[in-house]
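Note sheet for the following structure.
Missing here: one protein chain of the complex. Every other protein chain is in place.
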Amino acid sequence: MAFVCNWCTYAGADLAGTSRMEYRPNVRIIKLPCTGRIDPLFIIKAFENGADGVLVSGCHPGDCHYTTGNYHARRRWIGFKNLMEFTGIDMRRLHFSWVSASEAIKWVDLINNVTGEIKKIGPFMEYKGLK
Amino acid sequence: MEEQLRNKAKELLETGCVKVVIGYGWNRTKTRTAPVFITRPEDADRLVWNPLCVNNLSVYLTRKFKDIQALGKPAIVAKGCDIRNIVVLITEAQVRREDVVIIGMTCGGVVYRQELWKGELKPEIMPTKCANCGVRNPRVADFVIGERSSFTPPEAPTGMVFDKIKAIDAMTPAERWNFWIGEFSRCIKCYACRQVCPLCYCERCITEKNMPQWIETSAHPRGNLSWNLTRAMHLVGRCTFCGECERACPVNIPLNLMNQKMIQVVDEAFAFKSGYDEKTHPPMIVFSPDDKEGFIK
Partner (left out) sequence: MADGFLKKDDLNRLRASVAAKGGRFVAPVTVARQTVFKETAPSDEVALGYILARNSYKEFLFPQTEAIAEFSIHRQGVELRGKDADARDTVIFGARPCEAASLASLRAVFTWGFIDESYTKREDKTVVITVACTSGDDACFCTTVGLSPESAAGSDVMFHETDADGWLVYAVTEKGRAFIEAHADAWSAAAPEDAVARTLFMPPVIAGVDIKKIGERLKKKDHYDEPLWAELTRKCIGCGACTYVCPTCHCFDITDEGAAFEGERRKNWDSCQYDSFTLHASGHNPRDAQWKRWRNRFMCKFNFYPEKFGSKGCVGCGRCVRVCPVRLDITEVMEEMSKRP
């Protein structure tokens, strides 16, 4: 599951598509206006609903369409990533990235790498088993 | 000290400076303290001060308690650590400094839970926060009551909470996961942690929003995990480690560990400690272009 911002990463993924680049089909993309709009609860909800890994991606620092959204997001992720790590979520399942509108190649590599890493550890049975 | 406190409270009420004094009083059998709200000067003698005064009364300054606000301007009896929470409330525009009279109490530490009290305050019945307390002499108070304390906290924080965090950090992810799922599985979703927290002041909590249902209200491990993670996340950069949530928890979930861990993360990443300066913004509502992280690729 990938949460991406509308202006950079989504456009980057779009570029990969229009350029006919091939990458692993495992990712489902959810587009949001900005990484600043990505509530940590989205990520928890994604795991709850069966995601085996989550990727969050947006504009590079300094490039935010709304000037500062990704700076706020970065602060939040620093907290959230450490919280998830402390809880015992395998960090191979949670990835953060900056991908700009022109970085179709980076996007393709990123998805391939993340998918490969998650495939190695398999489905997130610990979370799915919670009832 | 108690006498001084009562006189001060009486004076504040008599002069009409405040309408209510929020403090501690005895229960019927004088074995436990509980919050009291003094509105008449003649009742000021009900106020007490001793190591059983564990509650963080600053929760009563939040907008959750409209009927207390309706009483008029409050004075609050607060330990140094409680004042840190009032400071956070001020930085978050929940309370205006001039709208509350803070009666700061110099403090020699309190008990972790009142049941542990056997007539003497020993280090083993005190919470970790007291052993590392840098605010035994209250700051940001209108009045300070009590002799100046000469206590200086150890340079490297010590105590059970810090030791346990180190132990958890040393575990493998799978061990950490099992540890927390085991702890959270006992959660009964009574929301005492939220209600007792001075910083959980939302009138409509995210867990009460059900269109869509963000957090499952069922008390099963999945819903419990999502609730406890979300609450921990909402306290990042705000929590002052007052320990009320863990004290209030009827099923002994070690919430202090999670909150203290996040305090350490915030301190490392943003060099920020909450509740010391009422003029600085909390770290999660501001940012710096120079924030450092090593995990965003």
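Chains here go by letter, A and B, matching the order in which they are written, and residues are numbered from 1 within each.
To be clear about the criterion, a residue touches a chain if its C-beta (ideal position, glycine included) is under 8 Å from a C-beta of that chain, and two chains touch if they have at least 3 such contacts.
Worth saying up front: this structure is predicted, and the values here are computed from it rather than measured.
Novice: Thinking of the whole complex, not just what is shown, which of B:R32, B:K273 or B:K297 touches the missing chain?
Specialist: Considering all chains, including the one not shown, the answer is B:R32.
Novice: In the full complex, which of B:N7, B:T158 or B:Q213 touches the chain missing from this view?
Specialist: Considering the complete complex, B:Q213 is the one touching the chain left out.
Novice: Of the residues B:C17, B:A174 or B:C190, which one touches the chain left out of the display?
Specialist: B:C190
Novice: If the hidden chain were put back, which residues of subunit B would touch it?
Specialist: Touch with the absent chain occurs at residues 27-29, 31-37, 55, 59-60, 64-68, 114-115, 183, 186, 188-192, 194-196, 203-204, 208, 210, 213, 216-220, 223, 244, 247-248, 250-253.
The rule is short, and it goes like this: only the chains that are shown with their structure count from here on.
Novice: What is the distance in Å between the mean C-alpha positions of subunit A and subunit B?
Specialist: About 34 Å separates the centre of subunit A from that of subunit B.
Novice: In their complex, what parts of subunit A are in touch with subunit B?
Specialist: These residues of subunit A touch subunit B: 40-41, 44-45, 48, 61-62, 68, 71-72, 74-91, 95-98, 110, 126-127, 130-131.
Novice: Given the complex with subunit A, which residues does subunit B contribute to the contact?
Specialist: Those in contact with subunit A are residues 168-169, 171, 173-181, 206, 214-216, 220-222, 225-226, 229-230, 232-233, 236-237, 258, 261-262, 265-266, 269-270, 283-284, 287-289, 291, 293, 295-297.
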